[in-house]
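Heads up, this is only part of the complex; the chains shown haven't been moved.
Chain naming follows the written order as A and B, and within any one chain the residues start at number 1.
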């Protein structure tokens, strides 16, 4: 049996709340500051693309595999995107080995929607033989160290790995047969969604909540923003409620932070991907 | 969301394929107390959606390690019957069903006085009998009626409704084909008295302006839903009252 708010959390909540009055946070950040973001890509030779993202002490790795398979019956000319999240037991004393549960499934689906709705990958270019054979892009996301805000780290590692990914050059014969050539091409990435999670506590908004903050904020919302500032996906999480004004403010924040991250952090990867 | 055939979602006269106006709800019918064994239950027909919700609890938690010492656990199972979809759905819960179960439990918990029932669980079981777009809003709406029917003290109801974008136009309460071919979907839920948002999900693409418009439209939708909820409760209350009086007379 456990208390939904432990004593330690109650104390922390008080402290976090106290600091927020003065627009301060436990780790010294401003309300609108992300922790330090670091992205490495391409370290996994067996993956089509890979990225290791650090968000402060949160560490997640995404690997891309591209394989062939059958399309969905209702989208015969479209490649398939599959996103999977594993909350590995390495990353937290609270994660258990085993098949993905509620939490991991929600995360995978929100990251997936950000990518899918932004049309980050042009799936129409991944069709080989309509109705019969298409490319399947597997986005496998693994958390290595969980120190809060997995949603944003997952989304960032996913888009980074996709930008990094390459696949074998190929041609399709008249009979629909696939033939691989020499050399590689990039995956057809055409949008760069960034997810921003915003916490609300005592009426104040903060971005990139740490593990401790995540535990005590009332409201939590994740917003995926595309390259033109468009909103691609949203997910209110936790039981805390929002007003309409809260939501609109959160969107403004998300658009600003997403732009910063896209330009400052993803810029180089995007440029590289375009050049290729 | 594919753009294919998208021009078809609005007719020349500006009406939608099912002749609704942009801000018009589908026809909705709610019924309270439809099951006998459950502690509370309700049924909703929302357009072609047909959904039943049952409440069990507050009751003992199994496995016990999930119970909370300071409040009731709110647990939800949203499930679609194999015959509720165009292609037969396998009975085992899909990833979508797992997510919606979580999202619904999260959205309904704020209205429950969970602190009255520490160490117990309130189980919400939802069965979608037929689906045609917007099942999560319908499920959430009928769930709050079932909770009321169970006699669980509530701070407010939860009324849910989606707005979205089809053919570039912001519309209310999309049905299955609109959902599938439309450009954006924004299901929300509010506590009607305080206008607090307890559920908000979105997919597709919106500019901020479009989003704002859609959000306001969805809130209007929720308010209409709330009226229907109240009417259903009133009707049920009268029936119950009449029956009670009848019994007392006897």
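In this text, a residue touches a chain if its C-beta (ideal position, glycine included) is under 8 Å from a C-beta of that chain, and two chains touch if they have at least 3 such contacts.
The model shown is predicted, which means the values in this text are computed figures rather than measured ones.
Asker: One of each shown, but what's the true copy count per label in the complex?
Answerer: Counting every chain copy in the structure file gives A x3, B x3.
By definition in this document, only the chains that are shown with their structure count from here on.
Asker: Under the stated contact criterion, what part of subunit B meets subunit A in this complex?
Answerer: 1-2, 64-65, 67-71, 87, 95-96, 98-99, 101-103, 106-107, 109-110, 119, 186, 191, 195-208, 211-212, 215-216, 219
Asker: Please give the residue numbers of subunit A that touch subunit B in the complex, ascending.
Answerer: 1-5, 73, 75, 102-103, 105-106, 108-109, 113, 116-118, 221, 226, 229-244, 246-248, 251-252, 255
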